[in-house]
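Below is the structure I would like to discuss, written out as structure tokens.
Here the complex is missing one protein chain, while the rest keep their positions.
After this line comes subunit A, so read on.
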Amino acid sequence: MNEWSSSKRGDLSRRRMLGVVGAGVVVSALPSRSGAATRPGAQARTAGEGLVGAPLPRIEGPLKVRGAAPYAAEFTFAGMVYAALAFSTIAKGRIISIDTGAAEAAPGFVHVMTHVNAPRMRPMMPWASSEKAAGNDAWPIMQDDRVRWNGQPIAVVLAETQEQADHAASLISATYEEEPATTSFAQAKANGTETAVLGGQPVHIEIGDAEAALAAAAVSVDATFHTPYQNHNAIEPHAVTVAWHGNELEVHDASQSVVHNAWSLAQILGIEEHQVHVTSPYVGGSFGGKFMGMHQVLAAASSRLSGRPVRLTLSRAGVYRLVGGRALTEQRLALGAGRDGRFVALIHTGTSTHTPDSPHPELAQFVSYSSYATGTLKIDLQWAHLDMVANAAMRAPGEAVGSFALESAVDEVAVALGMDPIELRIRNEPQADPLTGLPFSSRNIVEAWRAGAKRFGWERRNPTPRAVRQGDWLIGMGCGAGSHMYARESGGAARLTLTKHGTATIDIAAHDAGMGTATVLTQITADQLALRLDQVRLRAADSALPGVVPGIGSSQTTTAAATIIAAQRKAVAELLKLLRRDSPLAGLTADEVTPRDGGLAKTDDPARHESYSSILTRARRDELVVEATGGNPTESEQYSMYSYAAVFCEVRVNAVTGEIRVSRLLGSMDCGRVVNARTAAGQFRGGMVMAIGLALTEETLYDERTARIMNPSLSEYHVPVHADVPEIDVIWTGIPDPQAPLGARGIGELSMNGTAAAIANAVHNATGTRVRRLPITLDQLL
């Protein structure tokens, strides 16, 4: 049973349900009878058996398929009006005047907010500046006449229908006093760069004399790589529906950070955190783009001013104008090796575009910190400041583009040495973390390479470029490694309720933007309590629930798992206190019992068993409620912890036209234990699809004359379409990480890394052309 949205606060909860169809529908993911053989979960009766790892389908799948899962822009309030935004058309300057007359005369017009009448509000706080800060910038939000980027919202129009709001907003015109702006990468670099900062430390590392070692190396590659701006394109554009109830603000958001957003809105609007309630029951993709943004603030403020509940849905172009993406990078990647293939120097430096106060460094160099034993290492990142919308995090920020450079260079060294690129990588496997010296918690990338190579048929690869051809099509194979640092958030907390009916509810403010988090957390809870899936209800994505668990850094499952494990331990201890003297478990300690078959059993004598239902009923208790935290992630202070990917690619390049088609992809992962084989495979495949976009199609056309984004639409910003995506094979080592809760490390971003390089390396193998600028387009291969 799953109620994927709820509130413990009665009146807000009731109002929240106005007009909502589908919330609270009972969903059972398990077949009632047969099918146990194909669905391991059906047989799971005992903690630790079956449910974790099972390829369970998404518990909310039927709701979504029926269109009954309410997304942020589907919540309705009585008297609700619709918002549309007008955007600046200059990069920098002052608004001299805004003419809203025509908009106000348009049909259905209700209200317009500009900097002239907006309520006084504090700026947003960027990520990490406070525990629950989640912004991308610290700009004033419609508080002054300043224009800071091209596309900044300058007015919010409210009307009775969305069409009327869009029309009225289109009638708004502004005059500006333009000021010189920095709108090109070259100009930004010429203005002088700043050494990037991460966690208060400048991004500059030198181990040994990498330049000297490079100069002395028998074989070396020293090249510049370029990666473009990219924008977020989640299938669901950002949306928010808000209503004020006195001084309480109810927010239905498309978010990956409900608790952060509630805190942020309170902080910005000058009310108390408990006065803001944010839910995000269903989200159509987040990818790092759906933290705290300006649009939630504009919706809340215009709702306050107009006295009407407001729905604000960004147009696709609006997403491009308000939500940043991957920053542009220029990277120097130099790699020196001995004749035996051992790396002696790794230099990964470069410049990323940056915006003031942005917490997102686009640290491409991070991937080079711990990937290979290199003897010497030099890392440096410079920021070039542009007048543009604030950088955002975008799936595997930094490392997606950094791994393209590093893994392309490794391939170049392999070619120069005449060595198989996989063997070259294996030869440079570090024994401990090259940067910190910490032991690896679990690093099995070599197994992943071997298993992947076998399954992909790597031995059939012809190492000579341009040697394999079918008709007009040149065929090549390439590979690339990816890694993603393990993360577990310290704010994990959950509330577990066991009832006398033998059911459980787990409350945790985590998020599911389509990844499968709801399913996975239900699975883990059922597994930990030895309950059937349909006996567990999950409530999540609601700021009123316990925990500070943002969807960030591929950390939600590990954070929640540690929390659920802690809650289970606490519940077991409490249950033991409730035992009657005649209980089969009487006198046993927590160390001697294990959840089993809907209750507790003596670990080494399962016949001594009492169900939760019996324990609670006999103790005259309706329910048992415990709240627990996951504790600080000390494991990542003691160990170097990463998930690893070995990605294999086959491409076909048309010898006449240069058209590039990925014909095969395989990802071989080493990510600890996989909690749900089906949703994990979806994450891996999704990341690889996105990486096809990174490698071959995606580029924001940012006009350096005006700082204007020229392709803010899915028709002109090319994400891969079905015809661009081959069948993608994914396998994993399945080796549990002894240091991670449940043995599982993060997987959400992993396969973004290494894939673009695998594609680029396959293009080189097919054509003999080494392309170091993304996206790789056909004109680079003519």
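Definition applied: a contact is a pair of C-beta atoms (placed from the backbone, for glycine too) under 8 Å apart; a residue touches a chain by one contact, two chains touch by 3 or more; residues count from 1.
The rule we apply is simple: contacts and distances are computed from a predicted model.
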The complex's invisible chain, by UniProt name, from "ABC transporter permease", "Xanthine dehydrogenase YagS FAD-binding subunit", "Indolepyruvate ferredoxin oxidoreductase subunit alpha" or "Assimilatory nitrate reductase electron transfer subunit": "Xanthine dehydrogenase YagS FAD-binding subunit"
Candidate in contact with the missing chain, chosen from A:71, A:87 or A:369: A:87
Touch criterion as defined above, residue of A:163, A:272, A:605 or A:622 at the omitted chain: A:163
Residue among A:209, A:272, A:472 or A:622 touching the omitted chain: A:472
Positions on subunit A where the hidden chain makes contact: 87, 89, 107, 150, 163, 166-167, 170, 472, 656-659, 661, 696-697, 701, 703, 705-706, 708, 710-711, 713, 715-716, 718, 720-724, 777-779, 782
